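Take a look at the structure set out below.
The full complex has more chains than appear here; those shown keep their coordinates.
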Amino acid sequence: MRPSGRALDEMRPVSIETGVTKHAEGSCMIRVGDTHVLCTATIEDRVPPFIKGSGLGWVTAEYGMLPRSTTSRMRREASAGKQGGRTVEIQRLIGRSLRAGVDRVALGERQITVDCDVIQADGGTRCASITGGWVALKLAVQKLMKAGDVTSDPLVDPVGAVSCGIYAGQLVLDLDYPEDSEAGVDGNFIMTASGRMIEAQMSAEGSTFTRDQMTGLLDLAEKGVQELAELQRAAMNA
Amino acid sequence: MRPSGRALDEMRPVSIETGVTKHAEGSCMIRVGDTHVLCTATIEDRVPPFIKGSGLGWVTAEYGMLPRSTTSRMRREASAGKQGGRTVEIQRLIGRSLRAGVDRVALGERQITVDCDVIQADGGTRCASITGGWVALKLAVQKLMKAGDVTSDPLVDPVGAVSCGIYAGQLVLDLDYPEDSEAGVDGNFIMTASGRMIEAQMSAEGSTFTRDQMTGLLDLAEKGVQELAELQRAAMNA
């Protein structure tokens, strides 16, 4: 029995609202149950030094949580004077995952920065950031294509992410916070809509897992990412 | 002629939506035209060391801007490793202004932190933060009163803030970004609904002003804060 009453392979309700800020080249608010993340994409005509002159584009990401996005208030990282280890780990994952779905030759020598800011957290913020970040990224690229700055679409196969884990001995899809804080094993799966894998992380905290369980988690993840891909497509056509 | 077509003494449309996050003890999203600020209030059973044991309460504030709340992307302060001078200046002003409207004896020895995070910026973010921050604060205190932890209301006279300035030689109320970036003189006025003043700051950038102009700005400010007080009351009763 899941705390939310969901079936084992049932995701939370997901909505993706686009065009939520007037300044960003692409933006959306993704809501996965009570997890709300604002994703914006910024296009800049510069690339990091290590690819200058290569003709290749770059996609990077930053992640943050508002201080009271969580049950008890977190210290503001800007005031603490540095990003915590968890933040750094997550934003590297987001950037790497989005880049895996980008044809960097087609993008051309420019950088797109995807900012994922958690307005309200209830588990699965990194996965929501990747799924919503992809939509913001796609919208920004559509602007470049409409303007003729990019001619061949560099974002062919959508990227989505979902968490799965072992909660109370059961394999479950899309953990919310009450599940996440109790789960012995917890995984994040980033895949493309066409079913190819980009990143898989399974991690046991004070526990272990078997290869069979891993296979089961992957099956759930595939189902979840398929559903997300549908919602991404719908949001971008809206 | 103002860029927005507003009358000289006309504020932008203002809305205050309460209860926007499920975790915070009090919260609202205030929208002053295209300036959107999320305000949350967090109650903690501790006070800063310098008033420990005094029986007095404390109210403090923090302020932040999302990286793409602005026309071009700002560097994330958490990643820069420190809060900029402007941020520090603003959050000190917000905290001081809110405290001026609080009966700290009635609040009792506890701290309320008001976080003001700018989702979208179009001028006047510090004033919107104070006006919205007051609503979040009030909602959190109402929770304390309902629970019987506070018996006499420490927030009697609402606090609001508005900017005025001299734009193209005219005294105008509630500057938006296009006006703010051109204004030679720009002021922030924090007052209570009953008309008492808490803070007044008038500042000329590369210019000067007269006492007569100062009086005119104050008249505009009083009008604006009265209108905001109405909206605050309405939002809290909603």
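Here the chain labels run A and B in written order, and each chain numbers its own residues starting at 1.
Here is the rule we go by: a contact is a pair of C-beta atoms (placed from the backbone, for glycine too) under 8 Å apart; a residue touches a chain by one contact, two chains touch by 3 or more.
All of these numbers come straight from a predicted model, not from anything done at the bench.
J.: Taking the 2 visible copies as a start, how many copies are in the full assembly?
T.: In total, this homomeric complex is built from 6 copies.
The rule is short, and it goes like this: only the chains that are shown with their structure count from here on.
J.: Averaged over CA atoms, how far is the centre of subunit A from the centre of subunit B? Could you give it in whole Å?
T.: Comparing mean C-alpha positions, subunit B is 33 Å from subunit A.
J.: Write out the stretch or stretches of subunit B touching subunit A in their complex.
T.: Those residues of subunit B that touch subunit A are 21-24, 27, 34, 38, 40, 42, 44, 62, 64, 66-73, 76-83, 87, 113, 115, 117, 119-120.
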